[in-house]
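Following: one structure in structure tokens, then a few remarks.
All protein chains but one are shown at their positions in the complex.
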Amino acid sequence: MKKLLFTLLLAALFLAGCDRQERAGLVFSVGGAPAELAAWQDLVDEFRQVSGIEVELLRQPAETGQQRQGLILALKAELPTPDVFLMDVGWIGLFAASGWLEPLGDFDRSPFFEEVVERVDVHEGELIALPVYMDGGLLYYRRDLLALAGRDAPPETWKELLEDAVSLLPAMRAENPNFYGFVWQGAQYEGLITSFLEFAGSEGGFVLRDGRILLDVPANRAALRLMRDLIRNRVSPPSVYTEMREEEVRLFFQRGDALFARNWPYAWRLHQQPDSPIARRIGIAAPPGPTAEERVSTLGGWHIGVSRFSQRKEEAMEFVRFVTSREAQRRMVLALGWNPGRRDLYDDPRVLEEMPNLAELKEVFEKARARPAIPYYPQVSEIAQRHLNAALAGRVTPEMALQQAEEEIAALMARYGM
Amino acid sequence: MSEERVQRILLYCGVTGAVLFCLAPFGYMVLTGLSLRPDFLRPEIPLTLTALNFGTVLTDPSLHFLAYLRNSLVVSAVSATVAVLVASLAAYALTRLEAPGKLLILFFILGVSLFPQVSLVSWLYKFMATLGWINTLQALVLPYVAWTLPLAVWILYSYFTQIPRDLDRAALVDGCTRLQVLFRVVLPVAAPGVFSTFLLAFIFAFNEFLFALMLTADYTARTVPVGIALFEGRHGELPWGEIMAAATVATLPVVLLTLVYQRRIVQGLTRGAVKG
Partner (left out) sequence: MSTESNNSAADRLPPRERREALAFLLPVALFLGGLVLVPVLGTLLDSLHRDVTFLPRSFIGLENYRALSADPAFWASVRFTLVFVLVSVPLQVVLGLLIALVLNEGFAGRALLRACVLIPWAVPAAVSGRVFELIYNYSYGAANWLIQLVHPGAGPVNWLGTELGALAAVVVADTYKTTPFAALLLLAGLSAIPEDLYGQARIDRATFLQRFFRITLPLLKPVLVVTLIFRTIDALRVFDVIFVLTGGGPGGATSALSIYGFRYYAAGDFGYASAVSVILFFISLTLVVGYASLGGFGREAR
């Protein structure tokens, strides 16, 4: 009996002891994009020195879908933490419409990319988020190999990309049987949508017309056919549609196993590390398009927002101000090779010295294409991912895939009364 | 005679096959954890052994791996203990007190294990959110207890029926209360069964995934299976070496438990399931 009581007591103690530990300060949730965490830690340390406010970094999985799910759980439960978090541009609409974001109040929006802020960060007239860094899809290419083929400029259309790859592949494969022409994000996840939008160009993508989202349009059909054929003709490896997410693409390209890769700007620094076999042999460019005029880069990037359920909103606002300040942004740019959310850094001499390609990127971002800012975008994306991936796997024809996705999205919108 | 021989050969082939199938993935996991590069199976890449991955997993605070492991151990131990206690009360009532509708209750308890986890998870989430318990260990302990109770009740029920009732009658005559009889007489006699039940409940809780995925948000309560499923390397890359090192360490407790107590586990499993 005593033993039992003892056990019970122990159990009770355990439970009491595990009760929510009071966090010492702000809790800031960030995704695990490469090398990000150490730089954030430095920034947070500096913030503590400046303001006296402690910030705990809460590390999240890098994959956007999993990160979103974790935040949705915390916010739907109205947990007081995390107080501040980074959001993928794709889910700000959902978070805002669910009433989870605290309005940021008066902020000078002029130093930021105003079109992006207007489109993504404003909900019912209130500013609810700010860009911390910008992303746009880029084409990475092997300068050394293209030169070998007598090409001095990267391809501007998908057709040119294909020609370059086809002309180089036989020679490369003779040396390295694992060599491929082009690797890109094709697994069934959000990244597939971002590469699809670039394949489709400015005439395709999610076409909004008469309150419907159209997918089965000529540009999309051509794009999906091209994507499937790249895999079918072994210009892209078959693992594109099963394994390829950002990091798998980066590792594949970094091993020296591909001529072209589609990735976000973060990969640049990592590719250029001294121990990387492709260091100093690569270049970046805006992604090709169906024609040179139809080229688009998918707008990505992470925006910072404050939870409506935070109990430290004042401190959280101060942190937001700090993170989006010119100084802090410059530090992050220099430390990580990021593309700042502030437009005024793209002309900053010190930054340009470190990152000469930033001027070019500014143009890419200004023209970058946003995904629809609708609250049910995650569901729309899930549907599109599933059907696009099925077409890549050869389970259905591209036409069927687009048609079915379009119908399912229409049914979804009808269900939500949209 | 020849049939005997064929049988022997078949037997040993089967045994070797089974052992290989069970252990090979395990060996691959350990080896990848110890290898400098995860692609060591490619012919051009040499296998270099290193303790680096294990070191990183065990010491890097930003990976929170030890926190996951601690959460898993605490949650499993507490929920297994509570499950055994609650189940032994029920099993005692069902074997000794001739509770009305005994069979119905037993089958009802078993029927509960029919429900798919995914049909419970949203309301568990709502409960825990109302209590402010999302992302705490108790948010996992409570459902785990409920989840392992059916099995625990059935195993203990079958053990308790085998204990002669004269034993507890004698204790009752001596003036013990029912509760005292249960804890002083029945449980000690059924100790092996109680232990088996505890082990099984522990392993079930240790392995659970969906509840842990939905009810925890970060390392303060996240358990090993979820931690490993969502594992990210220190620099965000896909760190197969570290994942496999973490997997090796994570499975160590349950593997040791099963190896040391395999007889108990087998007994428990077979009782609970087959006596139905």
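Note that the chains are named A and B in the order they appear, and that numbering of residues resets to 1 at the start of each chain.
Rule of thumb we're sticking to: a contact is a pair of C-beta atoms (placed from the backbone, for glycine too) under 8 Å apart; a residue touches a chain by one contact, two chains touch by 3 or more.
Quantities reported herein were computed from a predicted structural model and do not represent experimental measurements.
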item: Contact partner of the left-out chain, one of B:34, B:57 or B:250; value: B:250
item: Contact with the hidden chain (one of A:39, A:72 or A:169); value: A:72
item: Candidate in contact with the missing chain, chosen from A:159, A:212, A:326 or A:415; value: A:415
item: Chain not shown, touching residues in chain A; value: 65, 68-69, 72, 76, 94, 97-98, 178, 187-189, 237-239, 241-243, 252, 375-376, 378-379, 382-383, 386-396, 401, 404, 408, 411, 415-417
item: Where the missing chain touches chain B, by residue; value: 3, 7, 11, 14-15, 18-19, 21-23, 25-26, 28-29, 32, 38-42, 45, 86-87, 89-90, 92-94, 97-100, 102-103, 105-106, 109, 112-124, 126-127, 142-143, 145-147, 149-150, 153, 158, 161, 178, 203, 206-207, 209-210, 213-214, 224-226, 228-229, 231, 240, 243-244, 247, 250-251, 254-255, 257-259, 262, 265-266, 269-271, 273-276
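To be clear about the criterion, only the chains that are shown with their structure count from here on.
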item: Interface residues, chain B side, partner chain A - complex; value: 62, 64, 74, 78, 81-82, 85, 125, 128-129, 132, 134-138, 141, 180, 183-184, 214-215, 217-218, 220-221, 230, 232-238
item: For the chain A and chain B complex, residues of the former touching the latter; value: 1, 4, 7-8, 11, 14-15, 18-21, 31-37, 57-62, 66, 70, 73-74, 76-79, 247-248, 250-251
